[in-house]
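For this depiction, one protein chain was excluded, whereas all remaining protein chains were kept in their positions.
Up next is chain A:
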Amino acid sequence: MMVNMSLATCLGNSSRALKVSDFPPAMVLSHRLLVVYPWTQRFFDNFGNLSSTSAIMGNPKVKAHGKKVLTSFGDAIKNMDNLKGAFAKLSELHCDKLHVDPENFRLLGNVLVIILASHFGKEFTPDMQAMWQKLVAGVATALAHKYH
């Protein structure tokens, strides 16, 4: 998908403001995904205790996964003109090794948008949301691109 310069600038600004990969609320990205959509836990059998909301929220492997995903989004923002290229290897990994249904990328993207909303409040205007929706959709598509 084509992402124009103003989207790149705006996302760059908001993600710098967020310091996305160190962003404490974003640390809960994977936690919130696993709590709100419990069937996503199927991919995390080796993560240990996911038996309750508090177990999930306290699980260090879940937090580490969230940080990995956020770092990837940071990379996405730097490579917005070529998301498919940037995510080619990760796409192959998610298909061939991790066997993740791409629908899960859409779920994760929407959870990220909601976390941004609760952090930014009224600053998370409809226009800001629209830009982030485009990015998460682009990342989801790029991650699904190498599926076969």
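Keep this in mind: contacts are C-beta pairs under 8 Å (C-beta built on N, C-alpha and C of every residue); 3 or more make two chains touch, one makes a residue touch a chain; residues count from 1.
FYI, contacts and distances are computed from a predicted model.
S.K.: Going by UniProt, what is the name of the one chain that was not included in the view, given "Auxin-responsive protein", "Hemoglobin subunit alpha", "Immediate early response 5 protein" or "Gamma-secretase subunit APH1-like"?
M.R.: The missing chain's protein name, per its UniProt entry, is "Hemoglobin subunit alpha".
S.K.: Take the complete complex as the reference. Which residues in chain A touch the chain that isn't displayed?
M.R.: 28, 31-32, 35-36, 53, 57, 110, 113-115, 117-122, 124, 126-127, 129-130, 133
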